[in-house]
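All protein chains but one are shown in place.
Lettered A, B, C, D, E, F and G in written order, each chain numbered from 1.
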Amino acid sequence: MQLELRLSGSGGQGLITAGIILAEAALADGKNAVQTQSYGPEARGGASKAEVIISDEIIDFPKVTRPNLILALTQDAAAKYVDASNSDAMVIVDESVELSPETGLKKLFRVPIIDTARHEIGREIVANIVALGLIVGLTQIVSQENLEATVIKRLPRGTEDLNRMALQAGYDLAKQI
Amino acid sequence: MQLELRLSGSGGQGLITAGIILAEAALADGKNAVQTQSYGPEARGGASKAEVIISDEIIDFPKVTRPNLILALTQDAAAKYVDASNSDAMVIVDESVELSPETGLKKLFRVPIIDTARHEIGREIVANIVALGLIVGLTQIVSQENLEATVIKRLPRGTEDLNRMALQAGYDLAKQI
Amino acid sequence: MNHPLAESYFRMDKLPHIWCPGCSHGIIMASIARAIDRLGLDKDNVCIVSGIGCSSRAPGYMDFNTLHTTHGRALAFATGVKLANPKLEVIVISGDGDLSAIGGNHLIHAARRNIGLTTICFNNNIYGMTGGQYSPTTPTGDKATTAPYGNIDKPFDITKLAIGAGATYAAKVTAFHVTQMDKYIESAIAHKGFSLVEAIAVCPTYYGRKNRKGSAVEMMTWLKDHYIDFKVAEKLPPEKREGKELMGEFINVDAPEYTALYDALIDRLKD
Amino acid sequence: MNHPLAESYFRMDKLPHIWCPGCSHGIIMASIARAIDRLGLDKDNVCIVSGIGCSSRAPGYMDFNTLHTTHGRALAFATGVKLANPKLEVIVISGDGDLSAIGGNHLIHAARRNIGLTTICFNNNIYGMTGGQYSPTTPTGDKATTAPYGNIDKPFDITKLAIGAGATYAAKVTAFHVTQMDKYIESAIAHKGFSLVEAIAVCPTYYGRKNRKGSAVEMMTWLKDHYIDFKVAEKLPPEKREGKELMGEFINVDAPEYTALYDALIDRLKD
Amino acid sequence: MIKFLQGNEACVEGALMAGMRFYSGYPITPSTEIAELSAERLPKVGGKFIQMEDEISGIAAAIGASLTGKKAMTATSGPGFSLKQENIGYAALAEVPLVIVNVQRGGPSTGLPTSPGQGDVMQARWGTHGDHPIICLTPDSVTETFYLTIRAFNLAEKYRVPVILLTDEITGHMREKIDIPDPSEIEIYNRKRPETGDVYHPYGVEPGEIVPRMADFGSGFRYHVTGLMHDETGFPSNSTENARKLMDRLMAKTVTYRDDIIDYEALYTEDADWLILAYGGMSRSARAAVKVLRQKGHSVGLFRPISLWPFPEEALSALAGKVKGILVTELNYGQIKLEVERIACGRCPVEFLGRGNGEVITPEMLIETFEEVAK
Amino acid sequence: MIKFLQGNEACVEGALMAGMRFYSGYPITPSTEIAELSAERLPKVGGKFIQMEDEISGIAAAIGASLTGKKAMTATSGPGFSLKQENIGYAALAEVPLVIVNVQRGGPSTGLPTSPGQGDVMQARWGTHGDHPIICLTPDSVTETFYLTIRAFNLAEKYRVPVILLTDEITGHMREKIDIPDPSEIEIYNRKRPETGDVYHPYGVEPGEIVPRMADFGSGFRYHVTGLMHDETGFPSNSTENARKLMDRLMAKTVTYRDDIIDYEALYTEDADWLILAYGGMSRSARAAVKVLRQKGHSVGLFRPISLWPFPEEALSALAGKVKGILVTELNYGQIKLEVERIACGRCPVEFLGRGNGEVITPEMLIETFEEVAK
Amino acid sequence: MTDKKENLTIHINQEWCKGCGICVAFCPKKVLAIGENGKSTMIDPDNCIKCGMCQMRCPDFAIFLGGSDS
Partner (left out) sequence: MTDKKENLTIHINQEWCKGCGICVAFCPKKVLAIGENGKSTMIDPDNCIKCGMCQMRCPDFAIFLGGSDS
């Protein structure tokens, strides 16, 4: 089984970190993972993305071609990276994002990710961690245990509680869906 | 008929100019000619050479491999460029040059070229032109007429008489041999 | 309605530009256009040349003959443009890295020759485009991705360097001091020989973030509070000069311009 | 018996050198050896680095660790040598073309960094090795094979350029003034940061011949008659300073040396 | 120790394990992380990092450092690689061990700075003027980047040549699992140095040895290094005879010792009647495609040069005599393809699928092309 | 008009006749006479000469001048050619007409500055990073240097590519008779410029034309030139689709129009059962050898590529199918030999005689080798 | 660009404004603020003295003095 994920948003939202955390958690679960990203001079302020492939097998081709899951935290990112060609893909967008109803996407979720980070946790900067909680809550692609451990390991010391709260908020959002 | 000449001496003695003059005179005679030279950082003060091939035919390979005539105005140049492998070559050295008697050279001439330039013409700088007169006087490889015309054309205005005298001195030296 | 300066001198379909929020590059670019406007130059006779870098993206937005070259080589390309066609007003836009790191040699030689190029250095003390490495103008002790423990290099004073190389016009100004910037850029373009305006810029994204300098506004405020004209400074008591950075028109002298000398040579050979 | 200096510091089997009669390069090269001798440096710990040019042939004759690099890059190679092994005393020999034309960028950056290299510029105002093209120090109006109608370029003052770039030691002297040359080179090597000695040289073969400057002796005499110490000049009445060229120790200040700062960083990280 | 690293990070880890103690370079996308991580790590192990004023001085300083006995590296991408060419030739002629990393990006000139490409493969071989020996290795994963960086240092030390580690934006920027071995498990080769008291011919080879011994500047052997043709003593010589001896010796390095240097992977090639040939980042696509094609019943194998220069000529030649065709795929307009055509020598057709526009060739594209050409 | 000139002088005469009005460069042996003569002649015809601070700026300034509509040239030798590589790629991508002369000398690095060599042949094709189109011509005489310089300018203008005139110390420094034609006898190609009032797509090709029209900076068309991938309007574009269109168009230049570009000499090849392949200065030796060998009864022909890149592949391929073998001779360790092997494709053996030590291969050496390999 | 000062008013191009706050911070009359949408907005238009400093310092051509749009 191979899962391809695309996490997108704006430059400063920490989606590359999120991708790395997801991939490392998968490693801890005993799976394989590859993480790639695309960027350009436009990344200055514009849309950016991180992609992760998680698999039980060896991963040969490292680039995501048919994502099974797409996250988009901003309108720009959604416009650029929500690829409707695979209508079976799970697509999660922040509630601030408007998508035309004609996408034909079967599994589209609009979730107040940024709002949750800003108002529930009090720090918009943890929106990426909320999103991780949400994704893992919805899909179980990695174990919550290893996800938390990786989050703690990868992020600066002193932010443990904040990040645990953010993860939990993500899990909670997942439950509401 | 193809004739290969090597004119050698020290950096400032004008042997490249002499080579060019000889070649141009040959062209004026309706022959073909190619002139090449070799130089190196050692040319700073060290030995330098100009080579000329004169032929009735098209000249394919432009470098001198078996010179028919070698001129050496200095000891250094003689050491470096008098190639005794062709013992039939005509070798003309300035009288200041000592050559070991074992060279086996059949046509070796030691001639007071520089001394003639210095004392007869009064300008050491025309030693190259004296040498040209000597060579042409000895071999007739180019016509004296075209040689003189080329010398006049190639050298700075105002030096015509000096150069004509030098040529004549060369012819005279040739006659004495 | 549209921004009048943008409409007159910029390629509207290329805007908004790619620069980060609060990046000074847009401020300096606009100042160049205002100077051109005030001088009443014909757009067809203006050529803007840049190297590679965030700043060097400027020509793409500017509605003139524009040339985006290789990293560091803007002045070398510009020298060819100017000498081949001296009637062109050639303005070079170059980052601190582009101009003083890889391009340092072309800077000093253009200054030496006194060729009629105007160089505007967008000096943000960092390599912006490649993500925040230290540049030859990063202050000693500051951090950058390649100076994680603080930079041990001594920085260039680009203006002083150009003067040492023979520049006949050189001024320094900051992105905060827009009125002076307009004036210096105008004088620089009007100047007959080589001219340089070093515009101190802010890069909130890399330099600012790495060095905890705060937002673009805070960085601009720093410029406002720390830079004073050297002529003013000369009159201040030492304690008031303490900690101040100097700006102003440091040199402005007449000397024969290179392409004019060459044209004179051509004329001389005609006779 | 043999020349004592040659025997102690030179590769006797490589002498005599290739330089033309009267070329100053030999004079300056000997002065460097005398300075090393007076400083009592261990030959094994001295490294001489050069680029390409007549002058750059010097290291081949000098009995130290010697490195003949690519044209213009001597200071860049030397930076690597020095930073990798700061205990080496690294001396760079470079022609005016090598140092200030193709190598200009490395000069200003080495000066900026204040890295402990000593640079001796053999400035003969011409490209000797390639046969007499103008260099960045050829005076305006002078002739060269690539300036058949007289050079229209303005020359660099290499010493001033290095100071503009941040050099902490810079002196200028001529091949005639050997006593001062010995002294400056000695001070430059002893100096902790970047140091430059610009040695004005004569190339009778190309620069001299092209510009009818006469023999090596006449050119040396010109140096003798025209160069005066800038400190002496300051005290002269203007009419006596007229037509004089200035030499002397233009800057000599202390500032932290680059490789020492790096070693301090390593020490700091150890804790 | 298991880590999750970018190829560029693995390169630095490998370099440090190989003994790198000096890095000098100039930042350029997509190689910059190599400089950044070197800046952070080197001073901690007593090594030196310096950001130079440009790429030319980046390689020059590294050569200077290598002469003092330090293992040195510089990293760059296309435009910087072009600028380093003159001094690559210097290192080859003066026989200075050195590792040069080129993380390839898209296009000629400034091109597509953030996209992958493999357009510098021929340049790696021929980019500097004049004949010269070059070793060029190309990894296809983060783990292999680590090991090939070590190998690059070892080969540089052993053969006294500049070694080019040619990666690309794909392998440079992707993150993968890597198991970093204990240093004790790694074989490190250090240049041979002369013994104190030896009569030292810096460019003369001792009997039974491969290259001249190399003394560190400052170690008591005062010798001369030059980019001019030189004789065994290291001093310039204009004699064509000396020049021939030197050049013959240099050029023989990658011929005489080719078996030690050459490296390649052959996957499912024993019974293959078609080959897909790919290298570096592109072999990830090719490997995926080969697996699918095998499943689909095609007897196809993957041939992956790991040393691009010297090229695994004998191995490929042997296969070329057996297969029905070779499909070469690379992110350029056909560079290694030319070499493959030369080696195949008409014994089988050589087909090609390339891209030079910053796009990655997917396994699907490759499968489709294969099924077209191999039917 | 009959003159007796060096190859380097003939190059300048040709350039001036072709319309060169700008020269920027940096002196280097053995190319310096080209700069020196340009310095003397250009201002007399209203053109400009500038000695730049290095070779990088030498080519950069020439590109800048070309953009103003002037025909521009720069000349150098190996080390300088290496330094120019980055901007050669720029000229290729931005499609700026330009002539770059490389008078080849001996060896890699500083090597043998005053000796001949042909070691930069592959570099001329591959020296800059990334795929790019290149035209490279190589003359074998003073007269041909004159004509090929003109052709280099014409091709540069017609195809908007950098054209490399690859000569060597032999042809550059030897003096020969040359009959300089009247300008009226010479065909000159000038770049096509847009008409005033045209909607101008600086990188869009008009129907029926070969390359985009090129406006002079200052002529009223304000457009953008960049070394980034760009679309037809000239502005940077990250779209791989645009990049593909651009790269395909650039790379096609030397393929689609190869018949117009390719040039070679075939001497006594009709009935030949062996070929000697040589180019540039070395073909002088080869021609002499072939004549002698013919006299000796060998039916041998000379194949001389005049355009090295694109290589006269079809013509050689046709011959390779007929002959018993090809002896390639060049002043390097076998560069064009690789291309010949690829083209011969196993149909005949490819033998080789090379030198990379500054030595010239004499006709005698060639005859001897021929008689060994062809027996 | 020749309109009389009194006819000019501040225009803010919301599409181009990147919300850097420079115009806000250095407006001598505190006319501007960053709005809810993160872009510059006029909070005290009457106070504007049309000095043009916002326009000169805006890096994005997003704020300028111009005639009314009609």
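Keep in mind that, in the parts below, a contact is a pair of C-beta atoms (placed from the backbone, for glycine too) under 8 Å apart; a residue touches a chain by one contact, two chains touch by 3 or more.
All values reported here derive from a predicted model rather than from experimental measurement.
A.B. asks: For the full complex, can you list every visible chain touched by the one that's not shown?
C.D. replies: Spelled out, the missing chain touches these shown chains: D.
A.B. asks: I'm checking contacts with the chain that's been left out. Which of D:I189, D:M220 or D:M247 qualifies?
C.D. replies: Missing-chain contact among the listed residues: D:M220.
A.B. asks: List the residues of chain D that touch the chain left out of this view.
C.D. replies: 1-6, 8, 10, 15-17, 19-27, 30-31, 34, 37, 175-176, 178-179, 182, 215-217, 220-221, 224
What we mean here is this: only the chains that are shown with their structure count from here on.
A.B. asks: Comparing centres built from CA atoms, which chain ends up most distant from chain G?
C.D. replies: B
A.B. asks: Chain C-chain D contact: same residues or different, taking over half shared as same?
C.D. replies: On the two sides of the chain D and chain C interface, the residue numbers are mostly the same, over half being shared.
A.B. asks: Quick one: chain D and chain G, Cα centre-to-centre, how many Å?
C.D. replies: Measuring from centre to centre gives 57 Å for this pair.
A.B. asks: Would you kindly tell me how far, in whole Å, the mean C-alpha position of chain E lies from that of chain A?
C.D. replies: That gives a centre separation of 36 Å.
A.B. asks: Hunt down the residues of chain B that sit against at least two other chains at once, touch-wise.
C.D. replies: 40-42
A.B. asks: Send over the residues of chain F in touch with two or more other chains.
C.D. replies: 43, 53-54, 56, 79, 86, 90, 109-110, 113-114, 226-228, 238
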